[in-house]
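Incomplete set of chains, arranged as in the complex.
Naming follows writing order (A, B and C), and every chain is counted from residue 1.
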């Protein structure tokens, strides 16, 4: 039943997202011992206006 | 004070969203016994590129 | 595929949680037209120390 949410800066290609969900699903299956069909992943793309570290937006860094 | 977040695949009409928030609010009020005006719902639309089950993106299924 | 997260103040009985997930699942099925077995709900219990409205913790209200 693991549900994984991945927030990342926008701009990754579909090919990278496809690879990411394959690899993260495998990582969960191998480490937690749950079947792959129980692993759900939600991706959220953030714009650089919507992410801040140390009080500074990514678009200003 | 319940705060409900609903992640769903994009493409639902405004009419469906309107009905959904009415019905989910009622469901929370009736089951938990809180007043309707304390129930907040956030909807998040996911593209098919951003949802994966069993290591496969929804856009590839 | 809807994934529903419900944040609520702690202290609800198991019977209320059971009723809540039944009713919220029905509400999603009826409004969005998805099958019940695609509806996942995560409940998160908040202590009164961990919820604030208008700058005041629930335990101080």
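Assume a contact is a pair of C-beta atoms (placed from the backbone, for glycine too) under 8 Å apart; a residue touches a chain by one contact, two chains touch by 3 or more.
As the structure is a prediction and not an experimental result, all values here were calculated from the model.
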item	value
Oligomeric copy total, full assembly; chains in place: 3	6
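Just so we're on the same page, only the chains that are shown with their structure count from here on.
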item	value
Euclidean distance of C-alpha centroids - chain A vs chain C, Å	24
Computed distance of Cα centres, chain B from chain A, in Å	20
Separation of chain B from chain C, taking each centre as the mean of its C-alpha atoms, in whole Å	11
Multi-chain contact sites of chain C, meaning residues that touch two or more partners	1, 3
Parts of chain B lying in touch with chain A, wherever the complex brings them together	7, 44, 46, 49-57, 59-60
Touching residues on chain B, where the partner in the complex is chain C	1-9, 12, 16, 19-20, 22-24, 26-28, 30-33, 51, 53, 58
Of chain A, residues touching chain B in the complex	14, 17-18, 21-22, 25-26, 36-37, 39-45
